[in-house]
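Let's turn to chain A:
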Amino acid sequence: MYEHDVVVVGAGGAGLRAAIAAQEAGADVAIVSKLHPVRSHTGAAEGGINAALRDADSWEDHAYDTMKGSDYLGDAPAVEALCKESPEEVIRLEHWGMPFSREDDGRVSQRPFGGLSFPRTTYAGAETGHQMLHTMYEQVVKRGVTVYDEWYVMDLAVTNEPDSADRTCHGVVAYDIQTGEVSGFRADNGVILATGGMGQVFDHTTNAVANTGDGVAMAYRAGVPMEDMEFIQFHPTTLPSTGVLISEGVRGEGGILYNAEGERFLFEHGYANNDGELASRDVVSRAELTEVNEGRGIEDEYVHLDMRHLGEERILDRLENILHLAEDFEGADGLEEPMPVKPGQHYAMGGIETNEHGETAVDGLYAAGECACASVHGANRLGGNALPELIVFGKRAGYHAAGRDLGKAEIPTGKSGNWEPADYEFETTVGETGGPGPAAADGGAVASDAEAVLGTAVERARDRVETLLERRGRNHAEIRSAVQETMTAHVNVFREEPGLEQALSDLREAREGYTDVAVSDPSRTFNTDLIHTMETRNILDIAEALTMGALARREFRGAHWRKERQERDDENWLKHTLVSWNGGEPELWYKPAILEGEARTYEPKVRSY
Partner candidate 1 sequence: MATRYSSFKQGGRLWLLQRITAAFLLVVLAFHFFLLHFVNHANEVSFLASSARMGTVSYYSLMVLFLLTATFHGVNGVYNALVNQGLSGRKRTVVKWTLVAASAVLIVQGIRTANAWAGIPLY
Partner candidate 2 sequence: MSTQIPKETEETEGSKADAEAGVPSKGDVRRAEKRRRAAEKREERRAEEAERAAAAEHTIELRVFRYDPDVEEKQEPRFDTYHVPFEKGMTVLDTLIYARDTYDSSLTFRHSCRQAVCGSDAMFVNGGQKLACKTQIVDLEEPIRIEPLPHADVRKDLVVDMEHFYDQMEAVEPYFQTDELPEGELEEQRQSRENREKVKMSTRCIWCGACMSSCNVAAGDNEYLGPAAINKAYRFAMDEREGEDVKQKRLEIIEQEHGVWRCQTQFSCTEVCPKDIPLTEHIQELKREAVKSNLKFW
């Protein structure tokens, strides 16, 4: 058993920032991460970090753009916190030595990005995330924060009150990948989940293999609702064979999209008459898929992204990394030919429901980063808005967990504010299958003091590991790929009712299959088979909640497109989708989006680019 004031799960941008903040506020912090910090997927971010740094710009404009981009599903207090604090956080990174790209006068460069009214995206070449991740890890080394790397967090140790709002989180249970030891990490002040994205729910994704949404699923089973899960951003420019992302920076610098007929389709087919290539991601993704579906795709699969006209010098200066990516992963030379691109899963706008301080409905449990939903991105995230989210909300969660007073939060969590139940009948049963098997890891133990709660959670986790290792059964890989396939087939950019129902019943089947998974590698050392098997369970829970939300929301908002109703319905749907686990019987409900901010009230407008 390990004991700290604050335990941060995950060591990407959000986790590292949270740990630094908590330590600054005087707490004894530990980071527990299944990957060594520098291996986190924040390192893959290319494009940049939005921050209103210049006099001609203002955080209010940034907030307005963000809200508009979110299709009015962001919560104003969170959006404003993001935009207000991003500049100071970016400068802090700069003071920590982050090698930003520079202007001639030595100031940080900024470039235009989709959906922004001002070129406010700061960047470090085409490797912004890498530089940000490493800069923050350097600070963690400097400050001597304890890091338990290659420890897979299996579960949260949460008390077992029937109403999740009464529960308290006392720590986490983790599995040491190197040795196979299962151990408890007691967190006296709080646990901060910063486990990143969930791209592995789909099979064509820009996300890492490790992005399996563990934190979201863990919190979900412990009683925290998942918010707005149906909003998945599909990035319009990913390489067809691997899903590797070609940064929006290419379009920001002036890259052009062509279809098989050589048409600049965003203009010529009227998808985005004003902003063209710089229109919001969802617009561009749908435009591309429409082109492909209507037979104007190349090899019926992708379109072309051309940056040759920018000239070698500019490309080398600002987009050199893109050249390597296209070369190494697709065999295309961006200086000589257009690059093939197609939409791929990129970002989950939804996640663990939190308020603007990172607090969840369960006491002592926080979330920040991509796994959390505060919500700043609403129905659609603007490019360059996730990295500032990591540093702003990572910091806030860290401070709050360490006991710093941040004032009263305006966003209600759980069912503490206005809420309404969903009246949607799913054709398929959802939720836990076949009683509490080894896979059932509903958060909660009978006892209420920290030691006992943690003790029971550790026992349960050990049992689960033993069972998975001892019994014989199916390999998780087939289940995982079945999930990924059905999600990509039916819950992709274009969604319609029969497909979504189909996905839900496929997921049911996968869930049933999962009840007899087993791990065939008996080893206690670096058993990745075991880790992947546990991750697959998380993928299942997330996929299901995501599909439920997508089925119920009959409108077209942001990244969520529904065939049945291809327009935004502000009358009925200016509200967040929430799914609660309820001990195995998922419940769908809603709460209103908060559009009244400090700067203004954000009146829904037509989103046209």
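As a selection rule, all candidates are chains of the complex that A comes from, given by their letters.
In this section, a contact is a pair of C-beta atoms (placed from the backbone, for glycine too) under 8 Å apart; a residue touches a chain by one contact, two chains touch by 3 or more; residues count from 1.
From a predicted model like this one, the values you see are computed outputs, not experimental measurements.
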Complex member touching chain A, one of 1 or 2: 2
Interfacial residue positions of chain A with respect to candidate 2 in the complex: 35-36, 38-41, 43-44, 53, 87-88, 91, 94-97, 99-108, 124-125, 127, 129-131, 134-135, 138-139, 141-142, 178, 180, 208-210, 241-245, 312-313, 316-317, 323-325, 327-331, 333, 335-336, 475, 477, 481, 519-529
